[in-house]
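Up next, chain A:
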Amino acid sequence: MIDPALVSGLSALMFVIGLGGAFTRKNAIIVLMCIELMLNAANMQFAAAAVHHGDTTGWVYTLFAIAIAASEVAIGLAIFLAVYGQHETISLDDVDVLKN
Partner candidate 1 sequence: MQDWISMPLVGFPLVASIVLLAFVSNADASMRKRLSDPIRMATLVFSLVLLAITTGMFFQYFGDVSWEGISFNSYEYTHRYNWIESLGIHWTVGLDALSFPMVWLTTFLLPVTIIATWNEKNGAVYFPIILAMGGALIGVFVALDLFMFYVFWELTLIPMFFLILKWGGKDRKYASQKFFIYTFTASVVMLLGLITLYFFQDPVNPLQYAGSMTGRTFDIPTITQHALNENSNGNWYLGANIQKVLFAMLMLGFLVKLPAVPFHTWLPDAHVQAPTGGSMLLAGVMLKMGAYGMFRLPVSLFPHALQYFQLALMAIGMVSLVWGAVVCLGQTNLKKMVAYSSVSHMGVILIGIATMQPMGWAAALFMMFAHGIISPMLFAVCGAFKHHYHSMEIGAMRGMAKHSPWLATSMMFAWMASLGLPLLAGFVAELMMLIALWYFLAAEGWSVFWMVGPALVLAITAGYYLWSMQRTIFEGGDETQPPESLHGEPVPDIANPEKLAMLILAFFTIVFGVMPWIALDMMHDWTVQIFEGLIMPILGEFSGGA
Partner candidate 2 sequence: MASKESAPLVHSEWLQFAPLIILLPMIAFAVILFLGRVFNGHPFWKKNLKEGGLIALPVMAASLILSLLLISEFLKGNSGVDQIFEQIAWVNTGVWGGGSNIESVSLGFGIYVDHVTVMLLFVASFLCLLINIFSIGYMNTDPINDNRNHRFYAEFVLFCSGMLGMVLADSFLWLFIFWEIMGLCSYLLIGFYYERPSAASAAKKAFLTTRIGDVFLMIGLVMLWDLFGSLDYAVVFATENIDAVAANSAGTLQWALGLMFIGAVGKSAQFPLHVWLPDAMEGPTPVSALIHAATMVNAGLYLVARMFPFFGAESLHGDLDDLAFIIAAIGGITAVMAAAIAFVQMDLKKVLAYSTMSQLAYIFTGLGCAMYLANTLDWHHDDDAHYIVIVAFGAALFHLFNHAMAKGMLFMASGSVIHEVHHAHHHLHHHDDHGDGHGDEHHDDHDDEHFDAQSMENMGGLASKMPITATAMLVGSASIMGLPLIGGFWSKEGIIANAWRVAQDDPRFLLPAMCVLLGAAMTGFYMSRMWFKTFAGKPNNEVAAHVGPTNTWIKTPLFILTFVTLSSIIFAGMGFTHWASDTEYSFLSEKNLLEGILYEMKHAFANSDPFFFILTYIAIFMGAIIGPGLAMALYGGKLAEGEEAKPWMRPIIALSAWVNKRFHFDNTAIRESTLATALENRLYIDEYYDKAMINIVAGFSNKVAETDAEVIDGTVKAIESGSQSLSTIVRSMTTGSARDYILMIAVGTLAIFLLIWGVA
């Protein structure tokens, strides 16, 4: 069995990649993917912790988190679609009517 610590470390790496990607990429879809990466990092950590503590609640948390991530994607894509309809771009840098 894989050492939960390693999984934890991997999740930390994923989290950092996700967070880093979120503010370096312009395309909203990619940013959304980065966010998913962050959520999945948390999921992995939950799973690892569940194993570590031998507690099943962690798995429940993971399942719920996946559901949350899924609905988040659904909402996000719907919004991006609407944004594209109005702005004709989903580049985060170019959608800046509102500022200051």
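Selection rule, in plain terms: all candidates are chains of the complex that A comes from, given by their letters.
The rule we apply is simple: a contact is a pair of C-beta atoms (placed from the backbone, for glycine too) under 8 Å apart; a residue touches a chain by one contact, two chains touch by 3 or more; residues count from 1.
Nothing here was measured: the structure is a model prediction, and the numbers come from that model.
Here chain A touches, in this complex, candidate 2 (chosen among 1 or 2). The touching residues of chain A, when paired with candidate 2 in their complex, are 19-20, 22-26, 28, 31, 92-93, 95-100.
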